[in-house]
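Here's the structure we're looking at; comments come further down.
Complex shown without one protein chain; remaining protein chains in place.
Showing subunit A:
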């Protein structure tokens, strides 16, 4: 059973009718099915070619969107999940460990949002606490020690704004993790695969190469948060003005490529990543492989210098 987003309702109706027709016995409906299927495909293509930034935000947050566990399943082999920051605890909002990616040894790190109620709670909806960032730092240290490229997958509404997280130094953990990314002596390729929420995302994305899936979003604050502050839309928790905030902040991958913030966009299957997870992961794999290949010949110092140059240049040129 496919989950449709609100703006996908016309597509849902067509696809529903097709499914109904297919179930009818003894009647020759194949011609009708074909006609409807063509119509549905066209509608899907048209809709997804013209997604607003707010609609993209919903696609990026889609419950069935591929999550870290899907990338583990389809992207890598021989994954050994590692746990704990060796200081305080284990935070399942960020997962990671060494794995084999198309014949190479890598360190895979990423947010996990969970895919049902129990796992969402376990992974805290992908909102990491300081332990998550400190675990990521631990894994990056290990990657550097064993000369492993780091592949990071970013998918978080933001770092967890909880009491314990604050008490244990959420700000320090994010800052230090960002610094770890920048100073890492191994190639670092980060992809925003779903939601790139603020500092909680950037802590894993100060990378040599930053990629985004086609309908992923990446922003300094959620559209709802921005709306509630700037449009004083606190009563509606920012929801009513969120579409405007998403437009104004330019949260889409296409915007970020234009602003020089990301390096490449990975195309999603028609209708979004959730419609064909293996294909999404394969395309991402191709892009990550290309990126790693470009970085592999660099020395640790060259990798650091590359990252520094890249981030210092952001905003200095090409903006009008």
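Assume a residue touches a chain if its C-beta (ideal position, glycine included) is under 8 Å from a C-beta of that chain, and two chains touch if they have at least 3 such contacts; residues count from 1.
To be clear about the criterion, contacts and distances are computed from a predicted model.
*Asks:* Missing chain's UniProt protein name, "Acetyl-coenzyme A carboxylase carboxyl transferase subunit beta", "Protein-methionine-sulfoxide reductase heme-binding subunit MsrQ", "Transketolase" or "Acyl-CoA dehydrogenase"?
*Replies:* "Acetyl-coenzyme A carboxylase carboxyl transferase subunit beta"
*Asks:* Among A:19, A:63 or A:171, single out the residue that touches the unshown chain.
*Replies:* A:171
*Asks:* Touch as defined at the start, partner being the missing chain; which of A:18, A:51, A:109 or A:261 qualifies?
*Replies:* Considering the complete complex, A:261 is the one touching the chain left out.
*Asks:* Please identify which residue in A:17, A:104 or A:250 touches the non-displayed chain.
*Replies:* Of the listed residues, the one touching the omitted chain is A:250.
*Asks:* Over the whole complex, note the residues of subunit A touching the chain we left out.
*Replies:* Per the touch rule, subunit A residues meeting the hidden chain are 159-163, 165-172, 174-176, 178-179, 181-183, 198-199, 202-203, 206, 218-221, 226, 229-232, 244-245, 248-251, 255-256, 259, 261, 308, 311-312, 314-316, 319-320.
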